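Note that one protein chain is taken out, while the other chains of the complex remain in position.
This part shows subunit A:
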Amino acid sequence: MRKKFIELDNLQLKFSKKTILNNVSTHFNAGELTVILGPNGTGKSSLLKIITGELTSENRNTTISYFEQDAASWQPEHIAKHLGVLPQSSNLTFNFKVEDVVLLGGIALSASDSEIKAIAAENMQLTEVSSLVGRLYPTLSGGEKQRVHLARVLTQLAQSGDKKVLLLDEPTAALDLSHQHSTLALAKKMAKAGAAVIIVMHDLNLAAQYADRLLMLNQGAIVADGTPWQVLTEENIAAVYQWQVTIIAHPQHQYPLVLS
């Protein structure tokens, strides 16, 4: 039985009378890579924001737990050590050097400057941005920026021990083919090492290839939850995306392939 790193019960969220999330309950396990899927505006990002505490559920009966403890009992500094969030994009416009952006992750750590520098350098190698050292952040391409932020988030989680949750909001949107795969492979590796990895993304085939579990949202509710083969069915996709597709098995690997 895997540990439940994040547990959500009875989430409810409205924006000016439009229901964003309707009575959503789910959990995310240690050692599992979960991809959240669904059309635009179905509450995927809101779900991430409720997990991180940026948005608050409007239901009195809502309970949120981190690592099997009530989320309300966690201090912000403490949460930051165990919960890393990679945003869709960042508005950083100040002329930081690449390595200084990664070092910002060290704010969450209790370590000396030299230790943080070593951790940051290691993570910059993992996300393949070591060659960008010395460059100014605003001069980077979208994909390079995204990988720099991933290194920053990994630095933030350096002292998470065996309690690690990684939330990635469309991490591959700005990346080229090889970096899409290297980023998701890195996320998968972290899940195998025991982290709960939660990714929001739109590419069904990438999701099928890397996810242990898929969570499909539609109009603020969970409509499918299971392995890629259980969730990515022609019926589910037609119902949720209003689009006819054909599902086949990948000729070399055993995951489903969505042909639209």
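What we mean here is this: a residue touches a chain if its C-beta (ideal position, glycine included) is under 8 Å from a C-beta of that chain, and two chains touch if they have at least 3 such contacts; residues count from 1.
One rule holds for everything that comes next: contacts and distances are computed from a predicted model.
Asker: Which protein name, taken from UniProt, belongs to the chain you can't see among "Iron ABC transporter permease", "Diguanylate cyclase", "NADH-quinone oxidoreductase subunit F" or "CoA transferase subunit A"?
Answerer: "Iron ABC transporter permease"
Asker: Which of A:Leu83, A:Leu204 or A:Val258 sits in contact with the chain that's absent?
Answerer: Considering all chains, including the one not shown, the answer is A:Leu83.
Asker: Given the contact definition stated above, which residue among A:Ile107, A:Val133 or A:Ala238 touches the chain not shown here?
Answerer: Considering all chains, including the one not shown, the answer is A:Ile107.
Asker: Among the options A:Thr93, A:Ser114 or A:Ser178, which residue touches the chain absent from this view?
Answerer: Residue touching the absent chain, from the options given: A:Thr93.
Asker: Given the full complex, what residues of subunit A touch the hidden partner chain?
Answerer: Within subunit A, the residues touching the omitted chain are 52-55, 76-81, 83-85, 87, 90-97, 100-101, 104-105, 107-108, 156.
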